[in-house]
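Below is a structure I'd like to ask you about.
As you look at this complex, bear in mind that one protein chain is not there, while each of the others sits in place.
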Amino acid sequence: MSVVPLVTDAEAEANPAIKAVFDDIRETRGSDFVNNIWRALAADPAGLKRTWESVKSLMATPGALDPKTREMIYIAVSVANNCEYCVHSHTAAAQAKGMTPEEHGELLQIIALAASTNHLATALQVPTDPEFQAE
Amino acid sequence: MSVVPLVTDAEAEANPAIKAVFDDIRETRGSDFVNNIWRALAADPAGLKRTWESVKSLMATPGALDPKTREMIYIAVSVANNCEYCVHSHTAAAQAKGMTPEEHGELLQIIALAASTNHLATALQVPTDPEFQAE
Amino acid sequence: MSVVPLVTDAEAEANPAIKAVFDDIRETRGSDFVNNIWRALAADPAGLKRTWESVKSLMATPGALDPKTREMIYIAVSVANNCEYCVHSHTAAAQAKGMTPEEHGELLQIIALAASTNHLATALQVPTDPEFQAE
Amino acid sequence: MSVVPLVTDAEAEANPAIKAVFDDIRETRGSDFVNNIWRALAADPAGLKRTWESVKSLMATPGALDPKTREMIYIAVSVANNCEYCVHSHTAAAQAKGMTPEEHGELLQIIALAASTNHLATALQVPTDPEFQAE
Amino acid sequence: MSVVPLVTDAEAEANPAIKAVFDDIRETRGSDFVNNIWRALAADPAGLKRTWESVKSLMATPGALDPKTREMIYIAVSVANNCEYCVHSHTAAAQAKGMTPEEHGELLQIIALAASTNHLATALQVPTDPEFQAE
Partner (left out) sequence: MSVVPLVTDAEAEANPAIKAVFDDIRETRGSDFVNNIWRALAADPAGLKRTWESVKSLMATPGALDPKTREMIYIAVSVANNCEYCVHSHTAAAQAKGMTPEEHGELLQIIALAASTNHLATALQVPTDPEFQAE
């Protein structure tokens, strides 16, 4: 259950600020599907706009990293931050952008390995080697 | 400061279990440098061996993902888990494996974006869309 | 599903240690509603008492911060710690103490912003400016 | 030590994209002080601009919450996310915006209380009461 | 709902790599029950094998700590990392290995106390006393 009611398409049609974002999501993605995070964020139209613009400018714009790699990084952060919704939505997005089952399996093993050495380094309070320092 | 003393090369020479791992680290990486996490883990030679074997089998063995991508995923998890040592060591490793400043900058922006939407989805308790479900 | 059975009102009536806390919750809040966290904590009456006394002394006693601000801080921590139950219960509490939809929206945007710069500062290992030090 | 070199004022003068942000930070804050997070972010001028604009639009623009409350919420998230730099910088900012020692002390006690009940609710997997649901 | 389909016994029978692990789980535990984490991990048979071998070698092999204490430590980490599945499975495991309700109650209070002082020490950025240093 959501903390706020999810905005329906009918409600979005009646609110120009929400409608503008929903329209842009649909056009940018070339799909009629507007997933629940946007319908929940729409409780605060300014926050909806700000969040969508951040996502669009980083995830839907060409840059240094390819779309599949970006989604795998997104999954990694979402797992470590333990966001159930984000794990589901970005795993689906990575698959849509070409992530294979082999890549998914390896991604998860690297996430698990990193988590284990993260905890070990913290438990041991290992001092950073001077070799790793920015010169 | 470390929770346990860091094992020196002289001490490693005197302990076959530790020496075997340090030798394998050096051979696998083609470098004489053994960084501090291994010197701290060496307080528990069985744990040292277990940890090194996990790292070696996932990070130093060909698989579905290329070495640079693996390191960027490692950075993403380490940042979200807030491991200072790991951020330093894996940023250095990613750079050694070809991560450019542009890729590093974009990686950090995606990590930050993911963190922000992770927190939003949690704050709103957004229900997962059925479209994201495994069939 | 809960890890322990939730204590019902009938069971609480039969256990003086639990009954005393449930009675105090009802009296302090001026409401007959005892929410699930207390029914789960009641599996350990000593822990129930300790936890309620902490909550009561900080959240139900006048101090330096007003009740609404306290609840918004509670939400912020609960989101970052990813506690589903706490996000729901403290969002409801903040609303009951006057948090408006505009304040809720802004609270969430600040939480998301903080999460993003938290991750950036960690990813960059930014050294603390001496200007921020306690003199 | 930082993962990237900190950009000095001289280097910022030579790079128009960085200079524009540093100038805006100084003008917005009415202070010549540009703290280290911006000098580290400047390694990626696009990320610097994006981050500053987010911070400026939320933290330096009037809205539903007052500046002091915003900073206390920022502290709460930064503590739970364990960002050393952010704890220092936003505690200093909250103090500059009027947070008293009494408010600081109470803020910390609420953060600690929330952390403890967050962990209890997670350990017990308490189901959310229907009373907390959005209607 | 799971991100990947859960592998059934029939499917495991048809895949020797998966079958070998499921058989070993059953034999090691002396029980026919294979819980869901293994059925989800089986989407990546290599990851399944790696994960099971780690769990088996640490949790099902005599060592310095007794089985009940190991499970209580596992619970503590799982609560702090907020893993719903792990809280449930390891609480059940700890109970099967003899954890009493009194021990469970005390475990939870210590977890909650640690969480609160963790947040306080972070919020205050307390410098480590030299007395705690490894000599």
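Observations on the model:
Which chain is which? They are A, B, C, D and E, in the order written, and residues in each are numbered from 1.
As a convention for this text, a residue touches a chain if its C-beta (ideal position, glycine included) is under 8 Å from a C-beta of that chain, and two chains touch if they have at least 3 such contacts.
Note that the structure is predicted; figures quoted are calculated from it, not measured.
Set against the missing chain, the residues B:V3, B:A20 or B:A60 yield one that touches it, B:V3.
Only one of E:N15, E:T28 or E:Q125 touches the absent chain when the whole complex is considered: E:Q125.
Within subunit B, the residues in touch with the undisplayed chain are 1, 3-4, 43-44, 46-47, 50-51, 77, 81-83.
Mapped onto subunit E, the footprint of the missing chain covers residues 1-4, 6, 33, 35-37, 40-41, 43, 47, 51, 54-55, 58-59, 63-65, 69-70, 72-74, 76-86, 88-92, 100, 102-103, 105-107, 109-111, 113-129, 131-133. Although one chain is not shown, part of subunit A still touches it, namely residues 75, 79-80, 82, 84, 87-88, 108, 111-113, 115-120, 122-125.
Everything that follows uses one rule, which is that only the chains that are shown with their structure count from here on.
Under the contact definition, subunit A and subunit D share the contacting chains B, C, E. Subunit B and subunit C have Cα centroids separated by 34 Å.
In subunit C, 1, 3-4, 43, 47, 51, 77, 79-84, 87-88, 91, 102, 105-106, 108-109, 111-113, 115-120, 122-125 are the positions where the chain touches two or more neighbouring chains simultaneously.
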